[in-house]
Structures are given as structure tokens and as C-alpha cells.
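Right, I'll just put the structure down here and ask away after.
Here the complex is missing a single protein chain, while all its other protein chains stay put.
Residue numbering begins at 1 within each chain, and the chains themselves are lettered A, B and C in the order written.
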Amino acid sequence: MRFRLKEGGRIDRAQRLRFTFNGRSYEGYAGDTLASALIASGTHLTSRSFKYHRPRGILTAGAEEPSALVQLGEGARTEPNLRATQVELYDGLTAAGVNAWPSANCDLAAWTGRLAPLFPAGFYYKTFLWPASFWKSLYEPAIRRMAGLGRAPEAPDPDSYDKMNIHCDVLVVGGGPAGISAALAAGEAGARVMLVDDEATLGGALVGLRHRVDGVDGAAWAQAAAGRLAAMEEVRVLTRTTLFGYYDHNSLSAFERRTDHLGPGAPAGTSRQRLWNIKAGRVVLATGAHERPLVFADNDRPGILLASAAQRYLNQYAALPGERAVLFTNNDAAYEVAHDIVEAGGTVGAVVDCRPEPAAPLAPALKEAGVALHTGSAIAATHGTKRVRSVTVAKLDGDGGLSGEQYRIFCDSVLVSGGWNPAVHLFSQSAGKLTYEEARGIFLPGTATQALEVAGAANGSFGLAACLAEGAAIGARAAEAAGFGDGTPPPAPPVEAPEPGAITPYWLAPGLKPLGHGKAKHMVDHQDDVTAADIRLAAREGFRSVEHVKRYTTVGMGTDQGKTANVNGLAILADALGKTVPEVGFTTYRPPYTPVTFGALAGRDTGALMDPVRRTAMHVWHEAAGTVFEPVGQWHRPWWYPKRRDDKHAAVARECRAVREAAGILDASTLGKIDIKGPDATTLLDMVYTNAFSTLKVGRVRYGLMCGDDGMVFDDGTTARLGENHYLMTTTTGNAAHVLEWLEEWLQTEWPELKVYCTSVTEQWATVALAGPRARDVLAALAPEMALDAHSFPFMSVKEGVVAGVNARVFRISFTGELSFEINVPWSHGRRLWDALMEAGAEHGITPYGTEAMHVLRAERGFIIVGQETDGTTTPHDLGMDWIVSKKKADFLGKRAWNREDSRREDRKQLVGILTDDPKKVLPEGTQLVDKRGQPPIPMIGHVTSSYASPTLGRSIALALVKGGRARKGETIYAAPETGFLPCKITEPVFYDSEGAKRDG
Amino acid sequence: MKKFSIFSLARNALSHHEHWPEQWRSPAPKPAYDVVIIGAGGHGLATAYYLAALHGITNVAVLEKGWLGGGNTGRNTTVIRSNYLWDESAALYEHSLKLWEGLAQELNYNLMFSQRGVLNLIHNVHDLQEATRRVNANRLNAVDAELLSTEEVKAFCPILNTSPKTRYPIMGGTLQRRGGNARHDAVAWGYARAADARGVDIIQNCEVTGIDVEAGRVTGVQTTQGTIAAKKVGIVVAGHSSVLAAMAGFRLPIESHPLQALVSEPLKPVLHCVIMSNGVHVYVSQSDKGELVIGAGLDPPNSYSQRGGLHTIEDQMGAIVELIPIFSRVRMMRSWAGIVDVCPDASPIIGKTPVEGLFINGGWGTGGFKATPGSGWVLAHTIATGEPHPLNAPFALDRFTSGALIDEHAAAAVAH
Amino acid sequence: MAEAPAPRSPLAGLADALAGARADGVTLTDRSARARFNLRIDPKDVEALTAAGAILGGSLPRTPNTAATTVNGKILLWLGPDEWLVTGPAEEGAQLDDTLRGRLDGRHHALTDVSAMYATLALSGPRAREVLMKGCRLDLHPRAFKPNTCVQTALAKANVILHQTDDTPSYEITVRNSFSVYLATWLLDAMAEYRQG
Partner (left out) sequence: MLWIDCPWCGARPESEFRYGGEAHIARPDPATTDDAGWGDYLFMRSNPKGVHAERWMHREGCRRWFNALRDTVSNDVLTIYPMGTPRPDAPGDEAEGG
């Protein structure tokens, strides 16, 4: 730690930490970041840039870092592209710079830099065109080998993530002096306050400065304030938390790193990172400002960093940027940095100020300390490869060109300051409008469109006293708006800090050769290697919009989203186009402010919790029976029950046979059930079903089809009339919620005069379908008091009574064609009913059957399944179900649409049966059908909707929708080429018991 | 048009790249054109290009309210495929895909069109039925398509989690090998440059604020740069279709919604195809720059705000991480939204309008980027001849009266 | 009418996990067994409201997002302007059904027995609020959400009736059966961080 000062800083010297970087071992202290520890050890080279693999070092000390990107850790916990400036050091940390192989120090891909003249902005659009076939085989694979920065882990993530939702009266973003005083003011007034800051401790810029507040060191003041805030019951402070997205209606989202700084020492059970979704009454943005680099020739060598960053490394981490620094600036404030370095015992070789006659207050003191002052000058070149070794300083002439007078100054670090960009990212995300201030060359928050105010440096107030005062005033106002306090801010504490002083915006320092000539690069975007010459090239090629230039050159498109690059870039563009900066404008700010892990965005909605599994009352039984489940929407339904070594086919055949020959039970609890009551219930049903319900007798059940007003079928089911004005409707499993909403929508929006109440009772009733010739015997054993004979309990009727000792509703409906009872008992007795049926049915060979057997059985009988025989383009007539469409009712949903031209087409697809000539061949569901064999393209005439090996018929059967199919019965057609053009016959869509003789047993 | 090639790059490198010509001009609008195209997205620019290149109509202006390519063309997830269910769609999208296959050379612009395959995942029996139906239909329409088993899916894209223990296990997939991605911006720029070279005026920062109609016939447009007369006008404005239609006095079966997308930080490539899953609402690919490009779902309320809510993105991240567990520690770098114009049947409207001489191309919703060349091609034909080409005839506005919708929802594949 | 055998909780399969569901500062218990009736009355029908109130021992709450406890121990949850969930001890179900039905007969209303349709989970302890905040978007702060606040909302990916019963705070979370195992699992997972050791 050669560059660590003997004392000072805010690190914990008692805790030494070991870490490895780019294969070398280092030491640092608790309180260091990876970047500060490297700087303290004299290491500036970290990684390589995206395009030219140029050596990259540490440019900043915070969230805006474009350059020092590292791959942290190894194995399943490795993480790509982290900013070394934000990685807190822990013992045992390992990291390596990105985009370098074998290492940042010796990167084999550095040859790309030498070919740079061939790779200007957008070069790839102009080449790799010939021969065309090379793109896929050669060019693109080569490009992809060079693409990307870090690496994704190779194994699943062992850590967990979660989310919190929170509301507050006042959300303060940024815990610098402005944010702290806003939070204090609002908190003291009694409002519910939340303060988030992305650093480990509060204090913001104060932590890196030697300013004093209220008579104490600024960082200490911030610490004390943090203590005061912590003591307020209604204030919540979150550090290591980035507010990354500002959405509509004052919804904001933040990203908290809970354990990253602990490394392997993180407690088990605690989520690694947490997403906070915040609904704020008012927002105070106190996000500070980012210092902006100056653009000069080869301004990207390791060892060149922002002046404020150097100052922070010095004051916060007690680390000197090097042995001898040169400062390059356009403003007074930066002199303070040189001053701090000198005071700390470091060496500043020279201050280079591009302004002809700066009047920085600290200039005399620096001169006195032996620092050379080059005014009206710029750095025209830098030297050194993996670290800056010297700079060429040149005197500027009146037009900003080089006058010819040059000096070479040796140094191992260059500190640059081009002024400050208020961090307006979140303000802009909130849809606020920005304004441009010419004098300081900055974009400032203008008109807000949401309930927010901006305080401190983010608002262009760069002086400490102003930050504190503004924060307090806005905090108090925000609290008042929420109904707390009278808006009077608490008095601002006295400060000892220099005023920011003057600045002359300076966008581009000339190099020794004209821009774009020679090897020197005026780097604008350090990550993506976008140079000032690239921007000029884009302008020359007709890309005039700043958005075009961004996309053509990729300026600002890296992981830092151009926090240090964008304003410089657009100013250089403005100059190239002969426009003003505000005329050029800026590119859109978008979330996230800094990148957020997918893991945190997913939270705990992963694995088994990714989406609810809906379970019936018998689920545990099915599980124990080893059933294979079929996902139907969110439900898990038994698909088939393997027995011994049954494969699916054998199991389904066994289940089907049991239903046809003995008895089977199916867990049908998932069907939607809606209880409909009221004097107008019948009117409602008459409108939503295609058939009539007014003619249905109490105690009887009717099957119905539901259509949209476009005439297309979207649901079906049976509805029982339980009383004069009382019905129970059933829906398909997947559509239960939708159908209830459908009824409510019509009732509430179109027919509010109807007196009807609809209540979902899907999960009140567990339902078991008991089917098969022995069904009556089985049920009789459990319902001795219920008359079950076909006369007392006819098909399509309902009875209430006791089954297996519990009150039940039993429906005589059949989806299999066999004698069948659907027994409904309260959900809490569903398992009891199932067990009782299994027991009572044992002597009759009762067999549980799953959805697959159910599908086979109903297909044999020719019953449709909505969503399988229909796809949203199918009418009842297409299904051959005219019998269920009322001719008498004047109006019902769907009717009108069938008069339209397309609904009347003769060649609409109609439901038919299909029998393969070879009875053993089962067509895959979805198979397309054609009239003749041949080479594609071949016109299709329809497709198979359902297809099974029918154990009952001992052959394959299928249902299909075929153009004009009803008139084509008996004709031979062919299945799609995948099947080898299997010949098939068009038949009736009923294969079993078309007379319905079996349904009564 | 000066030819782009490695040689021109090398030559220009010698003169420090100082002599590259403009890729397109920035002309002032003329008082009148034969054809005015409203909207310089990919579709509008392609229309202009084909008008000039194939129909010899070069007195054409493309009017753009912002910067060319800045609409959905510049903000989409660039999935290109033609494996649509219905014959009408398959014909149109396949025509488009065929045009893509030679487009970079035709336009002399590297569109980075990359046929690394589009893989649609199957998670349940219903998906499997739909997939079979679609793959069969595609093949019969001579569109390449394959049905893959779970093992084949794993082999094609090893980073997918194919364990049967996941919440929505992968039961297989459908693959269109000729599908893939293209560089969205390059598509707009390539067409702009080629159209400009053939005499088309592309006028940016020129918003159309009114459509002039006399006796049922379009005569020109009002713009922020003045009135421009035109014999024929094409509305090709994607999310703003309804706004332009209203200017001409008719309504459309379209609603505009924000559709969000996001990119991760750039990674060394690990995903070489496009993954789509309708079942869990995921689609993701990795660009030639290395960022993962991910599409989110529609934000339900109509909106022209070009921004969405985070919840729409959150909803899908659980699914992404579940499908591709190694992405859990990867980070979202930027998210954004476009305004898409959604038709009830998820198919576009391309053809005539109630106003004579006024044509429309819109309603592409979440999936029109892939159609850019084909769409421009058929619209150019329609404008030039006054009648729709057989490829776009079924996509007429009157299908909403006759009921002859082309309901791609039935195909149940994500429409991107 | 059969003498009803003991009902089985939809969470029976999770009994062991729930028995151990004690984390530092928060507990989770199964309170599913109870009588529940969905009651729909047109709020303009004052007589019907009064009749129902008389039987229940307290008037049906008319303020959205509230619950009321009546003198005879029924808890009445506001679900909508014309919709309530009436709950009481499981064994009083049949009687409640009969009397309410009798009183409202002849008026347009809907009384639907949904006793078996839901699971109810009690979440209690100083950390309970924080556990809920992980999956509920509403403002649960004591200034906004108090004892007797009762809302229908989404918790994680399930629709729930969330009723705060005291200011420990304790909550009763009523959820449709089919989602109950998911929701209980989710809650246990959300509590894990507070579990010691």
C-alpha cells in the first residue's frame, strides 16, 4: 500500500483485508473499495476497453465509472462488469479486469487497437458484405468472439433475492448534504420519510471533502445526522441502495445490496439483494452531480482520473493517486483538489488551466507551494502505455488552437475536471423537462411533471451552504404537502467550505495533430471507445440527430450509459453541426440509473414460487399415488396414474377400460362454478348462452355454449337450475375467472337493470366424476338414501343429498358417454369423498382416471373441448352444434355476427371425425390435412384437433376441423408429410354410442 | 451512392475518414410530390425505396416527425421469423424473409442479418398441439420449421434449464433455423440511404398535422414545415396510426400500447439463438455486441407515453431466470418502450382507406420489424398500381366488417 | 341434514411446516375452519340491510376496506359496495345460514355458503407487517392500515382478503383453497430470514 497515507481517511486501519486482482495479491482496509485499494497500491490499470482493447484504469470514484470494470468472484457467484469504484472490499475478494485475455496487462486482442483506422464509428455497417455466405460462417462468428465485456456465470445462482413494497410521504434520493437536510427537515416535521443512497454511508460528496459543517468535519456531521435520522420512528434510511427507476404516478424502484459487501461472510437466509418498489407522496431528488472529464488527446490512459475522484481517494481512503500529479481544468473548484493533495504531502507537478486568466482563489497558495500554473493551456498529448508517464502541455492561441509553445511534464497521474453535470437522470426519467444553462454548460431540471423537487448539486447548486439550505427548504415543503409541519425549514448549520467559483465550459482540447489524424484518440466514451473524431464522422455522414449519433457511434450506450460521456459528446456534436448545445439536445434518460440484477427483478418469484400451483382437495392423494400431473393454466391436474411399470399409453388404456367396463373416478374440482341468483338470472343466461334457459325446469341441467359478440365460441359447460331464480353454472377449468368477469362485465356495464348476483363457488365444492356402468352401484353404497335409478334421477338432472356422510350435490351429466354422476361436496370433505369412493368402489374395480383418459373417452363420444376443437375462430355452426343455437331468441351474444359474410362461407372449417386407413397410426394433434400428396407448397384443408388411440374401439380416432368437411364425409384425404401422407377418411365426429344408449348404464 | 466495402474503408482511412459522403441528404420539402409517405420507420423507408427501385416512382417524400428510424424500428427486439400459422400470414412474412436474405447486399449496407435460429419453447400439451399445427402448416407452405424434443432443445441451446422439476418444464420446441435477428438501426439507415440515392427526399423533423382531402380524395398533407401536395399518400406511422386516420376522418380497429424491452450489460456471447416462450412470456436473444435483448409484455392501458411500468418487466424476470438460471446475476442496463398499434386479430392492415389515394400500413403491433422489407414491398405495389398485391389483399381494412380476420392469436405464438 | 364429519383443512398437507412456523417476531397459523357466507344485498335496500344486521348482531360495514365484529361474535368483512363476507365459528354455520336466509327471503339478495372455499392464515408478530410488505403493494403502515382494516388485494401472486385483527400487528389472510398451499409456502419463505440459526 505504497500510496496510502500514514494517517487520515475514513478507513478502518485495524482491519486488514487480503484480495486478489488480475492474479496478483493485494491488501487493503475495511472501508476501501476495490478501486481505492488498488490506487493505494499504485495500480491503475484494471481492464480493457470494448472495441480497441485499450488499457483502462480508474476514472471516477463512484457510480458513474465507465472504465474500471471487473469480473468479481468465481464459479456460480461470479459477476460480470462491476465497477471497481463501487465494489466494497472484503477479505478474500478476487476479481479481474474485463475484456482481456489472458490478462489486462497482456491482452492478446490489443491488435484491434492497431487496426483502429479501419474501425471508425459504424465500420461494421460498411463491410463484411461479400461474399454473402461468409457472414454466417466467418464474419459474424468472429465478431461474436470479440463481443461483450464480462462473462455470465456458468452455474445457477446459489443466492436468493427478494422485494419490498413501501409507501412514504417523502422520498429523498441521495444522502449528501442536500438529501440529509431534506430528510431531517421532513422527518422532524413528522412525515413518513425514506432516504436512499447508493453508497455505504451517508454524506455524499462530504465524505470525500474536507469541508466542515456545524463546526465539525462534514463526514462526521453526516454521521451524526444519520444517527438523528435513525432515531426518528417514521424515517427509514437505506444505504447501498440505488434508486434506479422513476415511473409514472410517483412510483419508483430502488435496488439494495444487502450482503454483497460481506462477501462469503454473508448470513445465510438473508437475501443478497432486494428490490424496493416505492410509492411516494412527494420526492426530493438530491442526487448530486458528476464531475465531467475533459476531452483531450489520449485522455484515457490509466492514471488519468477525475479530479474529484482523486480528491475522494485522498480524503476518504487516504490514497494518493500517484507520486506526481498534473491537474487539468477549466474551473476554480478543481484547484481545491491540488490544494488537498499538497496539504496531504503529495506532489502536484502543474495545474493546467485552459482559461487565459483564471482567478481561482487557491491559485496563489498553490504557487507558493511550488505548483506550476499553466494558464491558457491544455494538455495536447499524453504518453505512456499502461500508465500515463508524462503529458505535453501546450499554450492555446486566441482561437483555441495550439500556439506552438509546448512543455513536457512528467507525472504518473493526471487529474481532470471539466465542470459538473447535475445528476438529472431521475428527474428526466420522471418525464421532467430539462433546461440548459449556457454559463456553466449544464443541463438543469426545468419543469417537473410529477410531485417532486430537486435539491443541491442535482439542481445546479454547487455550494455547500446552498445545498444544505435548499435541501431543508424542500424537505420542509414536502412534509407540509403531506400534512406535516408548516413548511418552515429548520435553520441551516454554518459551513466552512469554499464557494464553487467560476467555470468556462471547455469541450475539446486540440491534439498535436488534427482530430482523427494519427494515433491519438480524444476519448469521449471510455467504455465503448468512442472518440471525438467518431462523432465528427457521424455528423459528416449525415447523422444529425443526437439520437442518431448515439446509435451510430455507440456513445453513451455502455454499462455507465454515458454518465461521463454524454454531455461532452453532444457538445462536440453541436460544434460539428454549428448548432448550440440545447439545439442538439440530449438523448433520452432511461431506467435503470445503474444496472440491476435480473435476480433482484425476479425477487422470490422463482423456482416453485415462480407461479402458484393451484391444487385440489385431493392433490395430496394424487401425489401419493404417483400421478403424473398435467398443467392446465395454474392448476395441476392428474394426467394419468402410472401403475407398476405402465407407460402413458398402457395407463390411459387401463383407465379408459375401467370407465367403459366398470367404474372410474376423476377429480373434476377444477371446473369453474358460478352461483347465479336473482329474478333476472334466466334473462342473463338467455343472453350469454346460445341456447335457451327459460325453458329449463328446476332440478334439471342444460349444456350451453358461450360466444363473444364476434360469434366465436369461447366457453362451454353445464348449468343447473337449482331454484326458480337460482342456477349453478360450470365453466372450463382455464376459463373460470374469465367467465365470471364476462358475466359481471355485462351486468355492470351493459345491463345494470338486471337483478342478478354471481358468486364464484369453484373452490367451495370439490367435484368427483364417477363414471362407468358400475357407477350407480358404487354411489349407492355411499348414498343409501338417494334414489339413483334412471327414472328418479334422470340424465341431465341434479339432486341434493348425503354422500359419504356429507351434504352433497350430485349431477347426472356425462362427459364420457357412460353412466356418470358428478358428485360435489364441500372442499373440506373432498378428500373424504375420494377415499370413500375408492373404498366403496374397490369391489367394482374402481379406477382413478386422469385428464388424458377423460380426453380419450370424450373424443370417442365426439364431445368437444373448448380451446382444443376451438381456437377463437370457431362458431357453433363450425362445430356442427346448430342444435344448441336458439332460433327463437331475438338476441344473444354472438348471434348478430353470424350474419356477416365470413361466417356464412361454405368452406368454413367444420368439425368432422377422421379415421386413418391404418388403424394403428395415431396422428399427432395439430397435424395438418391435405387433399393430395406432393411437394410443398400444398394447400391445407384443415387440421387435427384431437387424436388418440381408442382402447374402446381398438383403433385410432381423431377429430378435425376441415374446410367444408361436413359435406365430404367418406372422402379420403391425407395427413401432412411428417406422417408420410397417411391416408384417412372423413367421418362423423362420433365414434362410440352415437345413440347415447350407455348414459343410463 | 458510393459503395461501402472493406476497400472503401481502407481508402478512407488514408484520408482520416474525412471524405465520407452523407449517407442521406437532409433536403427541404418540395411543394408537391407524386407520393408522400408519412413515417420514416423501416416500413415507410422500405416503401419509398421499393417505389423508386421497382416502380420507377422517385418523386417521393418520406416525412418524419422526429429522426428517421426513431420509432419502433429503433426500439424493437429484432426477432425475424416467418413461421406464422395462417396461409395469408405465412405468405407475407415468408416473402419478407426471402427479401431479408439478400437485403444487405441489395442495399449495400450490412444489416447484420443473422440467421441463427428462432426457438419457440413448448411447456404443455396445448403448446404441443399448437406447435405441431404450426410446424405442419409452415412446412406445407414451404416455410422451414422443425419440431424439437426436449433433448434436441437442450442440444441446440445448452444454457436452457430443461430439468423436469421447473415450474414450467420444457417439453420441446419449434425451431425456424432461417429465423434470427438484424441490426434494427441499420435497417432504417440502409433503406434511407438506398432510397435517398434513388431520389427520394427524406424530411426529418417534419410532423404531419393534417391530411388534406377534397371530394373524398387525398390532395396533400399539412406539416410543421408547411403544406405539401401529393397525388398519393401512405400512412406508415405504427403506434400513431389512429392519430393519422383521425386526421383523414376515419377510425381504425387499433389501440396503441407501450411495449417495453430491455438490454443487459454486454456479456461474452453465451446465447446464440432467439428463445421465445409464449407459456411464460419470455423472449431473449444476444446481440453481436453482447447485450441480451429481452422483450417484455404489453402494458395494458392505451398509451402514447413511450414508457411503461417496472412491474411488466418484473413479471417476466422470474421466468427468464427460471428458464436460463445463469442469467440471475446478469444485470439490466437499459429499458425502454415503444408505442405499438395492436389490431384485434394481431395481424396488420395494409391497403386502401376510405379516402381515395390514401393508403395505410399499420397495426403490426408487437411483430412488424420482421416484415419490414415485405411490407414496404407490398405497400409500394399497392400505391404504385392503386390495387393491393395478392400478398396483402387479405390484410384489408374491410375484413373487420366481413369478419374474415386473420387471427394469429389462434397460433398462440408470441407475435414478436 | 347429515351430522357433518370433521372438515379437513386445505393446508392439511402443510401441517408439519406450519407447526414449526415460528420465526423471530412472527408466527403463522392455520385458521381455516370457520363458517363463511358471501352476502349480496343492494345497499339501497335499507330494510334488507337492517334485517341482516339484526341477525348478525351488528350492521354490515358500509365503509370500504373495513371489517366489523358483531356482538354475537361474527366478523363482517366489506368486500364491495353490495358484497360482504360474513364469518363465524364453524359450528354456527348451518344455523346462521338458516336464519339469514329466512330473514332475507323474498328480497333480492344472494346468500352463498362459501365456508369451505377458503383457507385462512393468521400471521402475527412485530415482523408480520414486514413479511407482508414483501408481497403486498398496499400501504400497510399503521397510519394507513389499522386493526379492522380489511382489503381485498394481491399478496404475492394470489388474491387475498387481508384483515388486520390487532396492532401486534396480527392479520388474517383469507385465500382461495387452491392457492393456499402456494401462499403458505410463500409466507414461510418470506419469514425464513427472521428464523434464528
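We take it that a contact is a pair of C-beta atoms (placed from the backbone, for glycine too) under 8 Å apart; a residue touches a chain by one contact, two chains touch by 3 or more.
All figures in this text were calculated on a predicted structure; none of them were measured in a lab.
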Chains shown that the absent chain touches, full complex: A, B, C
From C:L79, C:L96 or C:V175, residue that would touch the chain that is not displayed: C:L79
Touch criterion as defined above, residue of A:Y247, A:W765, A:F793 or A:Y849 at the omitted chain: A:Y247
Touch criterion as defined above, residue of A:R408, A:K648, A:R896 or A:R933 at the omitted chain: A:R896
Candidate in contact with the missing chain, chosen from A:D12, A:E438, A:E741 or A:D835: A:E741
Interface with the undisplayed chain - residues on chain B: 240, 242-243, 245-247, 251-256, 300-305, 309-311, 344, 400-403
Chain A residues touching the omitted chain (full complex): 247-249, 251, 277, 279, 431, 449, 709-710, 741, 744-745, 748-750, 752, 890-891, 895-897, 899-901
Absent chain, residues of chain C that touch it: 64-65, 79-81, 83, 137-138, 151-154, 159
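One rule holds in what follows: only the chains that are shown with their structure count from here on.
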Gap in Å, rounded to a whole number, between the CA centres of chain C and chain A: 33
Distance between the centres, which are taken as Cα means, of chain B and chain A, whole angstrom: 22
Per-residue overlap in chain A, given as positions that touch at least 2 other chains: 163, 277, 605, 608, 611, 613
Residues of chain B touching at least two other chains: none
Residues on chain B engaged by chain A in the complex (per definition of touch): 4-6, 8-10, 13, 16-18, 20-26, 66-70, 74, 87, 102, 104-105, 108-110, 112-115, 123-126, 128-137, 139-142, 161, 166-168, 183, 185-186, 189-190, 204, 264-270, 272, 280, 287-290, 305, 307, 309-311, 313-314, 317-322, 325-336, 399, 401-405, 407, 409-410, 412
Partner chain A, residues of chain C touching it in the complex: 1-5, 7-10, 12-13, 32-33, 38, 40, 108-110, 112-118, 130, 133-139, 141, 143-144, 156-158, 176-179, 181-183, 185-186, 189-190, 192-193, 195
Complex contact set, residues of chain A against chain C: 162-167, 192, 269-271, 277, 279, 604-605, 608-609, 611-617, 619-620, 635, 670, 675, 677-679, 755, 757, 759, 761-765, 802, 805-807, 826-832
